[in-house]
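This is the structure I have questions about; it appears just below.
This part shows chain A:
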Amino acid sequence: MNDLDDISSLIVRMADRLNTLTREAGRDNPVLVGIHTGGVWIAEQLHSRLDIGEPLASLDISFYRDDFTRIGMNPVVKPSQMPFSIDDRHIILVDDVLHTGRTIRAALNELFDYGRPASIVLAVLVERGGRELPVEANVVGTHVELKPDEHIKLSGPDPLVLEVRQAP
Partner candidate 1 sequence: MSPTNTPSTDTTLIHGGRVIDPANRIDDRVDVCIADGRIIAVGTAPDGFTPTHKIDATGHIVCPGLVDLCARVREPGQEHKATIASESVAAAGGGITTLCCPPDTDPVIETPADIELIRLRARSSGNTRIVTLGALTHGLGGERLSEMAALKQAGCVGISNALQPLANTRVQRRALEYAATFDLTVFLYANDHDLSANGCAHEGKVATRMGLPGIPEAAETAAVARDLALIEQTGIRAHFCRLTTGRAVNMVARARFDGVPVTADVAIPYLYLTEIDVSDFDSNCHVIPPLRTTGDRQRLRDALQRGTFSALCSDHQPHEPDAKLGPFPVTEPGISGLDTLLPLALRLVDENAIELGDLIHRLTAGPATILGLSAGTLSIDAPADICIFDPDQTWQLEPGTMNSNGLNTPFMGWELKGRVTHTLLGGHVVHQP
Partner candidate 2 sequence: MKHRNLQIGEDGGLRHFLCISGLNTELLVHILDTAESFTGVSEQTVKKVPLLRGKTIVNLFFEASTRTRTTFELAAKRLSADVLNINITQSATAKGESLLDTLRNLEAMHVDMFVVRHADSGAAHFIAGKVAPHVSVINAGDGRHSHPTQAMLDMFTIRRIKGPDFGRLRVAIVGDIMHSRVARSQINALNLLNTGDVRIVAPKTLIPVHSEALGVHVFHDLREGIRDADVIIMLRLQHERMSGALLPSEHEYYELFGVTEEKLAVAKPDVTIMHPGPINRGVEMDSEVADGSHSVILEQVTHGIAVRMAVMSMAMHHREDSPE
């Protein structure tokens, strides 16, 4: 549980691993794409540590969710910001928590509506069990074990705090 209190350390570790990964794979000039809202906060933190030229891009995946019909409309949708072309680029996709994998699936769909990237790696702050789709992160800040009725939430942007809560 210590890990959850020291988010900046986690982020430093993630930045190190990302640097290593992109260098070893020969992926030049990667760009960062954060998933609203928590993923964007993490990506902002990573952006300054990763020395990336392009501005941060952000995705709101509300319109791409597969459980859309069950939760109804989320009216507070921020438009996705993609200030550069992603064709043939190496993308670092960032989210706060990896759980079922559905958010990432939606984000991938949306990215491919924008163009055809050369590669995508996934970096998440927290990985917890409970995958419902074959999705895994390349870089993980920390792994946690949670009970089925617990969920973990990142609040922010300043300070960034991770909390474990009982599901309502």
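Criterion applied: all candidates are chains of the complex that A comes from, given by their letters.
One rule holds in what follows: a residue touches a chain if its C-beta (ideal position, glycine included) is under 8 Å from a C-beta of that chain, and two chains touch if they have at least 3 such contacts; residues count from 1.
Nothing here was measured: the structure is a model prediction, and the numbers come from that model.
Q: Going by the contact definition at the top, pick out the neighbour of chain A in this complex from 1 or 2.
A: The answer is candidate 2.
Q: Per the contact definition, I'd like the list of chain A residues that touch candidate 2 in the complex.
A: Within the complex, chain A touches candidate 2 at residues 62-64, 68-70, 72-80, 82, 109, 113-114.
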